[in-house]
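Here the structure comes first, spelled out in structure tokens, and everything after it is commentary.
Excluded from the complex is one protein chain; the other protein chains are retained at their positions.
Take a look at chain A:
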Amino acid sequence: MITRTAAELAAALAAGETTSVAATQAHLDRIAEVDGAVHAFLHVDAEGALAQAAESDARRAAGATRSALDGVPIAVKDVLATEGLPTTCGSKILEGWIPPYDATVVRRLKAAGLPILGKTNMDEFAMGSSTEHSAYGPTRNPWDLDRIPGGSGGGSAAAVAAFEAPLAIGTDTGGSIRQPGAVTGTVGVKPTYGGVSRYGLVALANSLDQAGPVTRTVLDSALLHEVIGGHDPLDSTSIDQPLPALVEAAKRGAAGDLSGLRVGVITEMSRQEGGLSGWQAGVLARFQESVDLLVKAGAEVVEVSCPSFVHALATYYLILPAEASSNLAKFDAMRYGLRVWPEADASAEEVMRATRDAGFGDEVKRRIILGTYALSSGYYDAYYGQAQKVRTLISRDFDAAFERADVLVSPTAPTTAFKLGAKLDDPMAMYLNDLATIPANLAGVPGISVPSGLADEDGLPTGFQILAPALADDRCYRVGAALEAALLEQWGGPLVPPEEKLS
């Protein structure tokens, strides 16, 4: 049961071969079995999930299913507000907070009939690339429990990779869906900015954040994307246009014909020299093989240069902390969450200070300080203002590149999963893990990471990133599904983590 894809589960439910309760129970059992080792979940809602599953079965019996995924269970990153379920964002400062409302994404999942298994682990407030910055302990990579599952959405990716859930929701501010996908051998999609509502997503950096699917197949991502995507009047930045036909694009891509498609290989992100550095040889090898498979499927490859991308990381680390420093100001112990009294008759200001000191982890404090500095009068123009200008240059690089290519490709992450603790004391090294994923967030364009094999050096998963112009998310699915089909044929089936390590 648990190794089935969401599409397969949905088909089995439709055929009456199984029930949502059975499928949900199977995943809850799997969570009980392996999550002690993986720690993908911060909160499991067995009772709620089974109740929703029972309702789904009743609907199906009455011939009133709500969507293609009705009854297929899902895990949700703990950064999305869930009414009645704890939402911590991986932070001590929100310990015990139960939101009185659902994020739009969650509301749509419920409306489509997907039972919610629980909330997944993440770096505190989505700040990190390893999930080690969670205040509730790290998530471990199902491929090697001594290694990181990526971040910030390591919990969602690990849950899907370890068959604890067929589907999960992640959020991607600089790669937090795609990079965990790459290092856990799963599929992750960052939709076009504004394509999925951010209402109820606890903001890290509002102008960069985007929720999206975390799955094991491209088709499953497309199915989930169609459930959560589309305009939301509660999010002013959401795009008031219908989604492209994503499931159809995935199915068309899986048929394998990419004739006429122009694939742009980004110079700066595909080789050891001439741009961004630090690429692991095995990652580049798998990348090149995938490019070759696309050519075999009929695509034409062009090399495109995006010279501004080398500044993306620096730009990102000015814009993100600036927005985050302001977003995180609301955590002040006045209305919800942790409250620390430094002494019995402390003033409100002293309680705020003590709570924020105790409730935020070091990485969060680091970025609040960075952001506060970047926005300070006298520094605004030099830092935040300048970063916005570079951001425009990055968007122009994308525009120019998309003149010459229908999609752009690169490895998703420069390396495979590193060991827990390896980069914890070196923030710059940690930040560099996102250098290939960040440009898409800065420009608001969609991207997908598809598993591209295992690196020769360490036998760990690598990811292949496909980027498309804004609103053309369907291209990610078409090309991703084509690559996936070609690789599955080559491998003779999906790559799965070695089961013996999990139990």
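The definition used in the following text is that a residue touches a chain if its C-beta (ideal position, glycine included) is under 8 Å from a C-beta of that chain, and two chains touch if they have at least 3 such contacts; residues count from 1.
Heads up, the rule we're going with is that contacts and distances are computed from a predicted model.
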"Aspartyl/glutamyl-tRNA(Asn/Gln) amidotransferase subunit B", "ABC transporter permease", "Tryptophan synthase alpha chain" or "Sarcosine oxidase subunit delta" - which is the UniProt name of the missing chain: "Aspartyl/glutamyl-tRNA(Asn/Gln) amidotransferase subunit B"
Absent-chain contact - pick from A:F163, A:W279, A:Y384 or A:Y431: A:Y384
Touching residue (missing chain; options A:A322, A:A401 or A:I438): A:A322
Residue among A:A312, A:M352, A:A440 or A:L467 that touches the chain left out of view: A:M352
Residue in contact with the excluded chain [from A:K330, A:K389 or A:R404]: A:K330
Chain not shown: contacting residue from A:Y136, A:Y199 or A:F360: A:Y199
Residue numbers in chain A that touch the chain omitted from display: 80-81, 87, 89, 94, 97, 99-101, 103, 198-203, 205-207, 233-237, 322-323, 325-326, 329-332, 334-336, 348-349, 352, 372, 375-377, 380, 384
